[in-house]
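Here the complex is missing a single protein chain, while all its other protein chains stay put.
Letters A, B and C mark the chains in the order given here, with residues in each chain numbered from 1 onward.
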Amino acid sequence: MLEFINVSKVVSGQTHIHPTNLVLERGTLNVLLGPTLSGKTSLLRLMAGLDKPTSGSVRFNGENVTGLPVQRRNVAMVYQQFINYPSMTVYENIASPLRVAGESADVIDREVKKVADLMRLSPLLDRLPLSLSGGQQQRTALARAIVKKASLVLLDEPLANLDYKLREEMREELPKIFAASGSIFVYATTEPSEALLLGGNTATLHQGRVSQFGKTVSVYRNPRDLITARTFSDPPINTHTAVKEGKNFVLLEKEAGGKGKATKITLPVPAHLATVADGPVTLGVQPHHLSLEEPYAKAPSLKVKTQVSEIAGSESFVHVLFGDKRWVILEHGVRNIDPDLDIDVYLDTRHLMAFGSDGMTLAGTAG
Amino acid sequence: MARINLDHIRHAYGIRPTSPNDYALREVHHEWADGGAYALLGPSGCGKTTLLNIISGIVRPSEGHILFDGKDVTHLPTEERNIAQVFQFPVVYDTMTVYDNLAFPLRNRNVPEDLVATRVKHILEMLELTDRADKKARGLTADQKQKISLGRGLVRSDVNAILFDEPLTVIDPHLKWVLRSQLKQLHRHSKFTMVYVTHDQTEALTFADKVVVMYDGQIVQIGTPAELFEKPKHTFVGYFIGSPGMNVFPVEIAGKKARIGNVSVDIGFAPKISKGQKTELGIRPEFMDITRKGMPMTIRKVEDIGRQKIVRGELAGQAVSIVMKEGSDIPADPHVSFRDEGINIYADSWRVGQED
Amino acid sequence: MSTAPSQAPSGSIAHVDKEKRWPSRVITTLYVLFMVIPIYWLIVMSLKDNNEIMNSFSVVPQAPTLRNYIYILTDYSWYVGYINSSIYVVMNMVISLLLALPAAYAFSRYRFLGDKHVFFWFLTNRMAPGAVFALPFFQLYSAFGLIDTHIAVALAHCLFNIPLAIWILEGFMSGVPKEIDETAYIDGYSFPAFFVKIFIPMIASGIGVAAFFCFMFSWVELLIARTLTVSFAKPIAAAMTRTVSATGMDWGVLAAAGALTLVPGAVVIWFVRNHIAKGFALGRV
Partner (left out) sequence: MDKTWNNRAWFMVLPAFLVVAFSAIIPLMTVVNYSVQDTFGNNEFFWAGTEWFTDVLDSDRFWGALKRNLLFSFLILVIEIPLGVFIALHMPRKGIGVPICLVTMAMPLLIPWNVVGTIFQLMLRSDIGLVGYTLAKMGISFNYAGSPIDAWITVVGMDVWHWTSLVVLLAYAGLVSIPDAYYQAAKIDGASRFSVFRYIQLPKMKRVLMIAFLLRFMDSFMIYTEPFVATGGGPGTSTTFLSIDLVKMAIGQFDLGPAAAMSIIYFLIILLLSWVFYTVMTNTDAQS
């Protein structure tokens, strides 16, 4: 079990990580999700012990490891760049942690062969890393991390530099490999979809703060605040300001300072938001909860102007303007809609989200 | 703006090619319409970048000709082909300001300053760089630099074609959304011929109205995103496009029926299969439903990825993936049924349609 | 770091200007000739006997003779000069590299108290005119009884070679991503183990270049080497000044001696020819 207790990191006056509390249970897969420079890497480095926290303490299985040099910790790490020892063969690369640990030759040979098999590197064992393709290089790095059987494995955007399809395959393999060992896995990524595909737990990061931590799907479905919702939505979540007046949300197409007509639109408040107090709110709706057909009888609709539609095979993304706001609608199947049309878009209000002026999510859960 | 003809183009790097495997680019013979938006999609090393560089004139093909609007430009150097190209990694002139970077291609062609100003301003706004216009390019972040490279590609109004070589590699997911749709809009307004190289199916499908799928130095299929998704010509296309890729089952064809393991599926037409061909049935996870009747399957695991669920399991003794809508639930003893429109039949990996 | 392999052949730009390339060829050739001719002349001279040198002028030796070379290679007081030079040059190379490696690593990886100033201070020693130090050196080393020993010259040359070696190595080391170090530590390597087993092999070319520079500046330096030696450790360069004999200049021998001083350099240069360009840029490009 890895515990962060008020851990913070300040480098030459700049706060990279604000005081953070985090508990990662053994045998779990934990995703750090956030845009570049949100502090993912800084957090990983603190976990590895490569950096010393400015304040707070790090505990591993109860014992305080805050100052412990990285050699004396049982961790493994894989970087976004393909980091291997260029002067060693793939075999030696994978073997190196075991050699240092002083394992016997035949143990090393057995383990290396096993992991190489798992990562489909067996035919490449006597090649040099730099003579391999990107995918193979990264698999070597992963193999070295796995063979060590570390109790804490840190992965910093390990697939970011790989081909889309390759990424997809490895994304499928990794969780299996993770599941096998009882270690704690921490996986940093910028892509919400990747977090969802990996499952496990997710901590969303924003400007050096963990905005929320929990089961991946529930963080995705019930973000604690607008920032989390934004970080954890792809396509980006659609938002608009409104005022709750009793049984209705009242929206102005024209937001404060914005362009667009000042027509009033009223939406019936869905059950799960009934308890929200009257007053100004920010409404949020995921692109796949907007649709061009009624999802159910008498679903409320909005007038929007179409811009572009992007077809991604199984899905289509229809970009529209609501007032002066760029919104995205996610439709299943192929939907190619001409630009500059005025159309109706239906909201599935069962999944409507409402955020207070402080950005916190209001009332019940958007199922 | 121009129509592009690729006339029996082959290319091999280095020495005289002997076997077909020596070619980085096997045989490309196509016409690309004026004002079209094309995407070259394929895994790394499939020859897509080679093809792009042949069009831009950075690489000269070993064999064949390339024509712009019927004019042979095979032997013209890049600068005389009047094209714009955006590279995978940002290329900016560090010592110039952002504004001068964007103005550079125009000034080199002696465009009058006032016209330069209007063009550059337009691009600056589109890329949301207006406030940085007077900053030196050197200080900028990678994605800002890449925006500048994009801008330099888009600023000229007279180009034959604009070529993109994986331009969004260094861009964050959220910004990708904005830039992609802006590119698409820009294409609609400007009607430039655009060629976009990428390994990312989402980028390819969303950007292009014609996607060129390449594999091992060959073009496997050219088609609209819909075609590629619904009627993949080759099992590779089925696998490469869509995530998860298409499920492919070995089958025996008997008239209008296809036999998977010990159950047989009605495929609605009798495909022509010649003797000894390997026959397969391909169906995308999106065209399968888990119901109470149909073929029995075993479920290994269910991935809830938010807006949909991916069911992984086994059907007729082989791995299968099925996509289900958010919130849909899975019956106790699951069976699978195929939707007819999603069924494709393959002989030796190439599609045999109703049409032919 | 993450530069994807461009499928365009490197230098493919060149293919366009094929026809425009001949002026470059001419210019380069002219310059190379400018470099070579004096050396050629030196060798020509060394193959002539004094009589031919003084009394007939020819671009190629009329009666080529190795007598000058034989003379040098058989006269102890001559060829010992080469041995002496080689000894202190090698000593200097070893000392400089052994000391520069850890220092360079420190500069390339860490910030520490006064690092910038120390780095500059090192460089200032590269700027110390030999003339300024010649005499004090003499007294310093006589105080230690080191005059006319190889180690004295080797140490004295460290004055400008260690700073240079640090400068070069630091450049190469900074080119190695520090993630490699971290991965090694994470794998459990101690610093020394990592440094020897993994890091040194990675900067091998840098070390080669640094060695080349140490050789170069130690081999070509005359002023200090001459001041610190009397006879036992006298460098070849100094020995050459003896050719001014009672009978006037012995040009042939002088030329031969000069030609022989080119040999070690030529050998070294051939070994590092592939790293040399980068090396001259001190790894900083």
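Methods note: a residue touches a chain if its C-beta (ideal position, glycine included) is under 8 Å from a C-beta of that chain, and two chains touch if they have at least 3 such contacts.
Being a predicted model, the structure only gives us computed values, none of them experimental.
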item: Visible contact partners (per top-of-document touch definition) of the missing chain; value: B, C
item: Contacting the left-out chain in the complete assembly, out of B:87, B:239 or B:269; value: B:87
item: Contact footprint on subunit C, counting only the chain that is left out; value: 3, 6, 8, 10-14, 16, 23-24, 27-28, 31-32, 34-39, 41-42, 45, 53-54, 57, 59, 95, 99-100, 102-103, 105-107, 109-113, 115, 118, 120, 122-137, 139-140, 155-156, 158-159, 162-163, 166, 174, 178, 216, 219-223, 227, 236-237, 240-241, 251, 254-255, 258, 261-262, 264-266, 268-270, 273-274, 276-278, 280-282, 284-285
item: Contacts of subunit B with the absent chain, listed as residue ranges; value: 56, 58, 77-79, 83-85, 87, 89, 91, 93-96, 104-105, 108-109, 138, 149, 152
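Here is the rule we use: only the chains that are shown with their structure count from here on.
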item: Inter-chain centre distance, subunit A versus subunit B - centres from mean C-alpha coordinates, in Å; value: 25
item: Interchain centroid distance [CA atoms averaged], subunit A/subunit C, Å; value: 54
item: Sites on subunit C at which at least two other chains make contact; value: 4
item: Overlap residues in subunit B, where contacts from two or more other chains coincide; value: 44-45
item: Subunit C partner contacts - residues on subunit A that touch it in the complex; value: 48, 50, 69-71, 75-77, 79-83, 85-88, 96-97, 100-101, 134, 144, 148, 161
item: Interface residues, subunit A side, partner subunit B - complex; value: 35-36, 133-134, 163-166, 168, 190-193, 196-197, 199, 217, 220-221, 234-236, 286, 288, 307-308, 310-314, 317, 319, 326, 328, 330, 332-334, 336, 339, 367
item: Contact footprint of subunit A on subunit C as seen in their complex; value: 1-2, 4, 177, 179-180, 182-190, 193, 198, 201-202
